[in-house]
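Just one protein chain is left out here, and the rest sit where they should.
Chain IDs A, B and C follow the sequence of writing; residue 1 opens each chain.
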Amino acid sequence: MQAIVKTRRAPGGDLVSVPDPTPADDEVLIAVRAASVCGTDVHLWEWNEWAQNRVKRIPLILGHEVSGEVIKVGSRVKSLAVGDHVSAETHIADGTCFQCRTGKMHICENVQVLGVDHDGVFAEYAVLPEVNAWRNDPQLDPALASIQEPLGNAVHCLLPEDDIEELAGKNVLITGAGPIGLLAIVVAKTFGAAQVISTEVNPVRFDLARKMGADLVLNPQVEGAGLVQRIRDATGGHGVDVATEMSGHPSSLPLVFECLRPGGRVSLLGLFDGPVALDFAEAIIIRAARVHGIFGRRMFDTWYTVKGLLTHAGFREKMGQIITHRVPISEVGRGIELIRSSAAAKVSLYPKW
Amino acid sequence: MQAIVKTRRAPGGDLVSVPDPTPADDEVLIAVRAASVCGTDVHLWEWNEWAQNRVKRIPLILGHEVSGEVIKVGSRVKSLAVGDHVSAETHIADGTCFQCRTGKMHICENVQVLGVDHDGVFAEYAVLPEVNAWRNDPQLDPALASIQEPLGNAVHCLLPEDDIEELAGKNVLITGAGPIGLLAIVVAKTFGAAQVISTEVNPVRFDLARKMGADLVLNPQVEGAGLVQRIRDATGGHGVDVATEMSGHPSSLPLVFECLRPGGRVSLLGLFDGPVALDFAEAIIIRAARVHGIFGRRMFDTWYTVKGLLTHAGFREKMGQIITHRVPISEVGRGIELIRSSAAAKVSLYPKW
Amino acid sequence: MQAIVKTRRAPGGDLVSVPDPTPADDEVLIAVRAASVCGTDVHLWEWNEWAQNRVKRIPLILGHEVSGEVIKVGSRVKSLAVGDHVSAETHIADGTCFQCRTGKMHICENVQVLGVDHDGVFAEYAVLPEVNAWRNDPQLDPALASIQEPLGNAVHCLLPEDDIEELAGKNVLITGAGPIGLLAIVVAKTFGAAQVISTEVNPVRFDLARKMGADLVLNPQVEGAGLVQRIRDATGGHGVDVATEMSGHPSSLPLVFECLRPGGRVSLLGLFDGPVALDFAEAIIIRAARVHGIFGRRMFDTWYTVKGLLTHAGFREKMGQIITHRVPISEVGRGIELIRSSAAAKVSLYPKW
Partner (left out) sequence: MQAIVKTRRAPGGDLVSVPDPTPADDEVLIAVRAASVCGTDVHLWEWNEWAQNRVKRIPLILGHEVSGEVIKVGSRVKSLAVGDHVSAETHIADGTCFQCRTGKMHICENVQVLGVDHDGVFAEYAVLPEVNAWRNDPQLDPALASIQEPLGNAVHCLLPEDDIEELAGKNVLITGAGPIGLLAIVVAKTFGAAQVISTEVNPVRFDLARKMGADLVLNPQVEGAGLVQRIRDATGGHGVDVATEMSGHPSSLPLVFECLRPGGRVSLLGLFDGPVALDFAEAIIIRAARVHGIFGRRMFDTWYTVKGLLTHAGFREKMGQIITHRVPISEVGRGIELIRSSAAAKVSLYPKW
């Protein structure tokens, strides 16, 4: 089959012909119907320092966000059949560590990642462990189906404790309007957030934040030192109930706390480069704030919530707006350039070889 | 002022002139803008056995579902001002019992109820304790504002543990499509339920259940012995994830369990007359079911969730459909007849004297 | 090896010689160090109606409560090594159903049970799936190690929502003082219950309930109609905060609710024969009670709590008191008779062939 492969420990990737994969006893083989580009793919393509340290296996088929059709099942597979439409949960857990034994397999101590530790999905076919293959409504647009992982990140950021009372009727701040931030806007509104406030500097994403339904979108470069006050004023001076940091920009870290109501909750998803200083006493302790570091999404509790959101036609329509570009999988390098140049929000890939 | 008063320990109520009420230090006085008729009002009007045992205070102004405008505040009131639009939480808690001290004041050991233990709201003016007056968006239709208590019941039934994962993407059974059951349908759909299944025998309410968005509405009298299988089939044989019993009909009690997935959750709201037999081993224990008795709604966590739902224009529109009749407060007896004759879902009352 | 085998679809079991078992890739082989007799074993031995319907596989090695030493590991086993001391979690889950995907594998839709669907542990050796083998402190007495499953039942009954606030400083009612009820007494006291009230009619168990630390032990046959009042009086008239029903006697069902504080919680573990009538409105709905059907124990959250309890020397000492008899595994039939005749609480088995 054709696939996009990292063939050397160097930037880029190559379109090459490789043998068709064969599913093991507890795996399924899928024909890829859609894929999409994640920030991790960009790092691997660029071959930055993180990628150089992280990747152990070369050659490696790249890509992990995917939807497809099951065309073969291993001998011990019980929950899936040929013809099922599925998406992939990328985190392959060991099933026996403490986290896996206590309902937290998304943070398995020995997690392996599709497209990083195992061959990925920028290919004609791919294999997935049975438990990592999530069955979709067959009517669901494959392009939307392939972006359920970032949608799951957004849901997990907004609801790390699954408590709807923290969203419904509450004010939410989302710093950074990349694909996950944009999805978080529409998720928060769908679950009844009173007011969603978004911050973003990139003009393409600033406009998208409005289209996704944010009540107030602010450009930190325009607002300057008045940004905290602007946000607090929008909440009657109380501060937001929930804040999710999705920009990875160090200035957003004190911001999310300064804008937070006593007893409020912060989710941190954006990765900062290096240490950031924070007045913990004021920001967190006296404020009785709760903070969640977000990694992946709950397996598979979050996926059911995602499934519920996808039943709303209005939700799917809004969600689709984050796909600003569509390119063939074989030209994924072009998609990666669109992201690096800040021209794109989400790049969707379709199988044309 | 004019008010509808239970003047004697007998059926009915009278339109009489009474002195205007005066708020105490920690109370507010409101001008009534809308009210609505609850099942409790019907019992009080009929003066059934429950009412005869429950009511200690005669004369008593009837009614408790209300919205209005604050026209006077007591000297110690800090959180409300003249001109605020408010609705009432009917349960007046003592603030010092175990339940009140641990975030469960909706089940205060010494709870007093508006329109039962205290003078109610079928009047030109009413007094409310500050903490029981819930501030509304001033743009909210007063008629909708006055039915937030049953809406809160519906939310509390569906989310007694506040866990959105139990609704989003899940299948929900709601037995009985009275006003609270109808509201529960639209709440469940709004929070992303995959499929809402409703049962009802009354044709007016059967049709309303469809209009509220139920995916499947079944008449137990039509389905007969096949009802359980019909519901299980609709869920791929697994059973529903959540069931709420709102009919008070004894046949619905085994039903909600027989239709339930292992580990599923049941909320019981409808009051059965007398004991009901149940095979607890099969229904609850081996099934690892969770059961919640529902009384009132969380004070005031549920009200914030309600507030969030009311921010959706589509939600408000669907919700409004349960108001099948509007009559002046002074003619509440006519409204009660509409309910008793099964012609009405919710009867909304407006201030005309 | 020697084993106790159900060789025919009839009462009893036989001591026979069978081939030594071999672990599959994802299994371990253990040498049995201790076992114990569970009520399920009694049903299988008696070959009652439940057993006749439930058992599909004959011949079948009986028994499931066990501790032993790992003597061989399958090729894919990563978390265990030869020489580890382990106990068995008896429920073998499929890993892919809804419950397994959402942290509830103890109620897997396709659960298989050791000693019922798979060969059990009343033998010299036994195989366990890696994930079902729980590593013990090597210093732990094998007899205590083999009764962690009923201890886990007791913990799961007392803490189905894991909320320590429901036990610490609270009043707890435990109806029935069989092995799990007795263990529940010492668990509740260890976690700071203010007062544990136990009911029991069997004099051996009545005395043990006191020794385990119950503050008040009542014999329903002696107390008669005054039982509810007696328990309510002991709680200052408020009712208990938590009740766990472990007797399976129908009279205990209304009892646990009548003794319950508003907003209190009930766990049901004892299996009733046939339907029981209950006034749901008074018992559950108006009382805003929560009810949990208890099946097994959480995999493996509950096991960690059990592990913590076993670190207390005082806890282990009290817990050991429930072992009233010790017999060789080869004479398990004698142990079963001791239980049937109400002479024993827990019968511990040791490997002598």
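To be clear about the criterion, a residue touches a chain if its C-beta (ideal position, glycine included) is under 8 Å from a C-beta of that chain, and two chains touch if they have at least 3 such contacts.
Keep in mind the model is a prediction, meaning the values are calculated, not measured.
Chemist: Have a look at A:H43, A:K72 or A:K104 and name the one touching the chain we're not showing.
Modeler: Looking across A:H43, A:K72 or A:K104, the contact with the absent chain belongs to A:K104.
Chemist: Which residue, A:A10, A:V222, A:I285 or A:A343, contacts the hidden chain when the whole complex is considered?
Modeler: A:I285
Chemist: Tell me which residue among C:A193, C:A209, C:V256 or C:V332 touches the hidden chain in the full complex.
Modeler: If we include the chain that is not displayed, C:A193 is the one touching it.
Chemist: Just name the one of B:D14, B:D94 or B:D273 that touches the chain not displayed here.
Modeler: Reading the full complex, the residue touching the unseen chain is B:D94.
Chemist: Contact with the hidden chain only, please: which chain A residues?
Modeler: Touching the missing chain: residues 98-99, 102, 104, 106-107, 109, 160, 165, 238, 253, 261-263, 268-269, 271-281, 283-296.
Chemist: What residue numbers in chain C mark contact with the hidden partner chain?
Modeler: 159, 162-165, 167-170, 190-194, 301-302, 304-309, 311-312
Chemist: So which bits of chain B touch the chain we can't see?
Modeler: Per the touch rule, chain B residues meeting the hidden chain are 78-79, 94-97, 101-103, 110, 130-131, 299-301, 303-304.
Definition applied: only the chains that are shown with their structure count from here on.
Chemist: List the centre-to-centre spacing of chain A and chain B in whole Å, with centres computed as mean CA coordinates.
Modeler: Computed from C-alpha means, the inter-chain centre distance equals 39 Å.
Chemist: Just curious, how far off is chain C from chain A if you go by their C-alpha centres, in Å?
Modeler: For chain A versus chain C, the centre distance works out to 42 Å.
Chemist: Touching at least two other chains at once: which residues of chain A meet that condition?
Modeler: Residues 301, 303-304.
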